[in-house]
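Some notes on the structure that comes next.
All protein chains of the complex are present and in place, except for one that has been dropped.
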Amino acid sequence: MRYETVIGLEVHVELSTKSKAFCSCKNEFGSEVNTNCCPVCLGYPGALPVLNKKVVEYAVKAGLALNCDISLYSKTDRKNYFYPDLPKAYQISQDDMPICKNGFIEIEVDEEIKKIGITRIHIEEDAGKLLHGAGDEDYSLVDFNRAGVPLIEIVSEPDIRSPEEARLYLEKLKSILEYLEISDCKMQEGSLRCDANISLRPIDEEKFGVKSEIKNMNSMKSLERALEFEVKRQTEILLQGEEVAPETRRWDDAKSITIAMRAKDKTYDYRNFPEADLVPIVLEPEWIKEIKTNLPELPDFKRNRFVKQYGIPKYDASVLTLSKDLSVFFERCAKDYKNPKAVSNWVMGEVLRILKEREQEISNIKFPPEYLRELIDLIDEGLLNSSAAKLVFEEMFDTGKEPKTLLDKLGLKQISDEDAIGELVNEVLANNQESVEAYKNGKSNALKYLVGQAMKISKGKANPKMINSMLLERLED
Amino acid sequence: MNLYDLTLHEVHEKILEKEISAKDLLDSVFDRIDKVEDKVNSFITITKEKAHEAANKIDKKIAQGETIGSLMGIPMAVKDNICTKDVKTTCGSKMLENFIPPYNAEAYERLENAGAIMIGKTNMDELGMGSSTENSYYKVTRNPWNLDMVSGGSSGGSAAAVAAGEAFYALGTDTGGSIRQPASFCGIVGMKPSYGAVSRYGAVAYASSLEQVGVLTKDVYDCAIILNYLYGHDPKDSTSLNIVHDNFIEGLKKDIKGLKIGIPKEYYGTGIDDEVKNSIKTALKAFESLGAHIEETGLAYSEYSLPVYYIIALSEASSNFARLDGIRYGYNANDYKDLDDMYTKSRSQGLGEEVKNRILLGTHSLIDKNYKTHYDKAIRVRRLIKEDFDKSFQKYDLLVIPAYPTAAFEIGGKIKDEAAMYMGDLCTVPVNVAGVPAMTVPCGYNSKGLPIGMQLVGKHMGEATILRAAYAYENNASYTKLKPKL
Partner (left out) sequence: MKRLSRIGLKGGEKMDKGYIEYICSLAKLEYDEENSDRIIEKIKAFDVYAEKLADIDTNDIKPLVNVNETINVMREDAVMPSLERNIILENAPEKLYGCIKVSKIIE
């Protein structure tokens, strides 16, 4: 029996507004506990919510970028349940009239484009944070800084057919949201959270199987691994003729397994009803059009443009457009430059490497893109060999200084002067008679050795190509 | 005449003439409280020190020649479900026994900024649920006209305080009659504004889409003065209206010739005391003599307002009161075994019977399988009820109905007559369902000497007409106005 995997993803995105969704407290990650709270987001008696208009704008931006229909009329509702991190004992959300519906994202699987449907996007508020000790204290602590932070929830259709597709979907979604600049999308900080619903069914069966809800996948990798585990787990159960239990499971990254959470015997009744302290959102088509016109260039479009405009391979363009900041940096270097492929190599290579090593963001890079062009030019002109160039690059990264300056400062200017090379060659030939003899006797390796000696004497600054050709010339005499 | 017996505008005149100071008023009122509060029990908290501090400051300002606003230096009471910064706000509940809000309700703040001096927080039915102030965790407020009778509810403490001369006016809230009925029982004026006219920020929510903060006063002129301060947009309340309102004092004294008054028959059926009917009949004659036209009419959807009201009110309340869990504030049971126990014990011990019952009904109303037949249905019929009123106001300037089917009833008594109970609801709740303004105006006494009130109902934001008609009536009423013998 062969089974088909069916996955749907629910993604919660914290919007990077200045203030919270329904009050004017700061929306900031990492503040000292309970310092960004007020009567409204604490659910004090008599406090009332007021909607932040930026939240609506960001939700519409997301909807447009994800090819959704934008609802001209939407409203908020209360979702009622008790939990210590939920101050009002209800979450202000959107139930039957979400702000966006019926969109899609395109992902590339095995060189083919696949559309993953997006059922809906709606606005809601985040809950506070629960802090649990590692020991056996009998208490938990609540920090309400996050309570009231604006979220959009993006629900996909169950169109995803493999853990890999799920990861590709989330990567593409994250990329699009970053380009829109409506969230910093940091999974490790919780501003992008993903839950999955996964079930299996026999191939060609139309009915959906019983699904498990998987939570606590805190990175792209753990998303894929968790779902791979689930496919295996559910397959084993089904092959034994048993039924998969409908439950919520938690991914344990350390143990690499999913564990059933406390069983929910029934679906909880949230008693959704309209939020009477807020009023409906009615949007003007003109305003939506304006937002659409002003949307930034999105990743797919930019990637295709990079291929055409800069003549770089699709793979390069994909890497360069994964992050908006990276793509902007690349373009500032490559625009109107004679050798965009070289820029691409440098950015994909040294730039990404050093950012990872130094744990820095490309937006904080000290040197301007023009300096990278200069560096490449210096190599082209033969003033820098590749190993020296790497040294200059690192220095440039750490200090932000211009390559030309660094060249002189570090004394790394490549020696390409004919006379100087000539002198070097003479010196090497004079001091390495055995190698000269060896070469003349047919040992071609001896040339390499002689080049090496020349590089050694010149402390790596000599232009190796020139050394090589001049030596050859002389040896052939 | 004692100072505490005068009206707001009368003492304001005296302050203007420098005849009396804010301190004088405070002394008079606190003297009165010393004499009668033990009998009436209007207050949960009396803020004597704070009041004297405020009076001191205001007297200084007046001495320095600052302009004296109409409310400046004049003592008032605040219903205990209206948040007052740094002053306990209990809502008549054990759950909020020690809750001290770090913020003011907008309505209170506007009055405080105008120089009003709060002397205390008044008793109420717990969290607004009740019509006799017998449901308070703290005490029962007695009617100043007869201490064996209730003062009404849920703003019973506010009404009693004003009627007893303990305050010149009081703030209250009205979800389904909670200002208008106690005002009627205590023989004073009680105003529920149009929905959205006064900010609800800081007034502890019972039913968000039905209630308003309003005021209880000694006469209509006082009411008009205070409304000028209370009305107007508050950006902290998304349901507060962004419109310019009339100056309620201008036009107050204009005549009411040609005023069209409708008498909807549904509100005068069985269950309404004969004495109440007669008082209103006499009042209507007064209106006629002033040039108004009286005509019988009907509000066909009236009987449906009760189901609509109860379903909406209890549903919204069950959600609004869910935040009362003893975690961030309020009563915490302390002795519990786990999280669920903490919630359940704190809420069950902190909240009274009536409140708990209503929360259960509201929860039942909202569960998934009931949503369509209960809440969703109610909010659709609500539209029909509102349109019913709208249509009526195309024809009439005002509707006059009883404020309540009876005068105050006995403490512990309750209305036993089903018809009277039904009429009691009917007189009060449709106004909240439709969101229109309504004012109780005293119009006589029954044979036991207890006050009777009539209710003037206007179209949305038609307060000016209500005030004008009420003022005209007040100054031409044929019955002799009495004072409670305390």
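We just call them A and B in the order they show up, numbering each chain from 1.
Heads up, the rule we're going with is that contacts are C-beta pairs under 8 Å (C-beta built on N, C-alpha and C of every residue); 3 or more make two chains touch, one makes a residue touch a chain.
Keep in mind the model is a prediction, meaning the values are calculated, not measured.
Asker: With respect to the chain omitted from the figure, which of B:Ala205, B:Cys223 or B:Ile311 is a touching residue?
Answerer: B:Ile311
Asker: Of A:Glu111, A:Glu137 or A:Glu242, which residue touches the hidden chain?
Answerer: A:Glu137
Asker: One chain is left out of this view; which of B:Asn2, B:Asn113, B:Asn357 or B:Ser478 touches it in the full complex?
Answerer: B:Asn357
Asker: By the contact definition given up top, give the residues of chain B that touch the hidden chain.
Answerer: Residues of chain B in contact with the hidden chain: 99-100, 102, 195-196, 209, 235, 238-239, 241, 303-304, 306-308, 310-311, 314, 318, 322, 325-332, 334, 336, 338-345, 347-348, 351, 356-357, 359-361, 363-365, 367, 369-370, 373-374, 376-384, 386, 434-435, 460.
Asker: Can you name the residues of chain A that touch the chain not displayed here?
Answerer: Interface with the chain not displayed, on the chain A side: 17-19, 24-26, 32-39, 42, 50-56, 82, 84, 130-132, 137-144, 250, 261-262, 269, 271, 274, 276, 278-282.
The working rule: only the chains that are shown with their structure count from here on.
Asker: What is the distance, in whole Å, between the centres of chain A and chain B, each centre taken as the mean of its C-alpha atoms?
Answerer: Going by mean C-alpha positions, chain A sits 57 Å from chain B.
Asker: Considering the complex alone, what residue numbers of chain A touch chain B?
Answerer: Touch residues, chain A against chain B: 39, 42-51, 78, 80, 82, 84, 87-90, 142, 144, 269, 271-274, 276-279.
Asker: Can you list the residues on chain B that touch chain A in the complex?
Answerer: 81-83, 89, 91, 96, 99, 101-103, 105, 200-205, 208-209, 235-239, 315-316, 319, 322-325, 327-329, 339, 343, 363, 366-368, 371, 375, 379
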